[in-house]
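For reference, the structure I am asking about is given below.
For this view, one protein chain was removed and the others were kept in their places.
Showing subunit A:
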Amino acid sequence: MSAQPIDPAQGEVRATFEGEPISCSPGASVAAALIATGKRGWRETKSGATRGLFCGIGVCFDCLVEIDGESGQRSCMIPLREGMDVRQAKGPGGTGEEPRGDARGQELGNALGDAVSDARDEEAGE
């Protein structure tokens, strides 16, 4: 239980959030880099509220960001890599100005998932 200070950065990974520099030690997450830069919230919900980290393990989707043009990414799950272009997620799915335009929309996936599930149930009934 000895005090364990934050270990000295072994080098530094540098990237950007909305064009502004962010950084963290190697292997740390995008969320860690945002927090290290002093940010606590970085996603905007449909009501305009700000959200940041909540579950910290990829379950809640509160910490979504856009990374290198790929929207809907969980910043708690992804290590920061050199030169990453991280952007704020806005809107209903946290997917920017075109919430339904992205292939990783969970809701769209769910609708199709229901269809797959129904088809499977039918198969199972054979």
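We adopt the following convention: contacts are C-beta pairs under 8 Å (C-beta built on N, C-alpha and C of every residue); 3 or more make two chains touch, one makes a residue touch a chain; residues count from 1.
Criterion: contacts and distances are computed from a predicted model.
With one chain of the assembly withheld, which option in "Pyridine nucleotide-disulfide oxidoreductase", "Cation:proton antiporter subunit C", "Phosphatidate cytidylyltransferase" or "Lactose transport system permease protein LacF" matches that chain's UniProt protein name?
Result for the unshown chain: "Pyridine nucleotide-disulfide oxidoreductase".
Tell me where the left-out chain touches subunit A, residue by residue.
Contact residues on subunit A toward the absent chain are 1-7, 10, 24-29, 31-32, 35-36, 40-41, 45-47, 49-62, 64, 67, 70, 72-74, 76-79, 93-94, 103-104, 106-110, 112-114, 116-117, 120, 123-124, 126.
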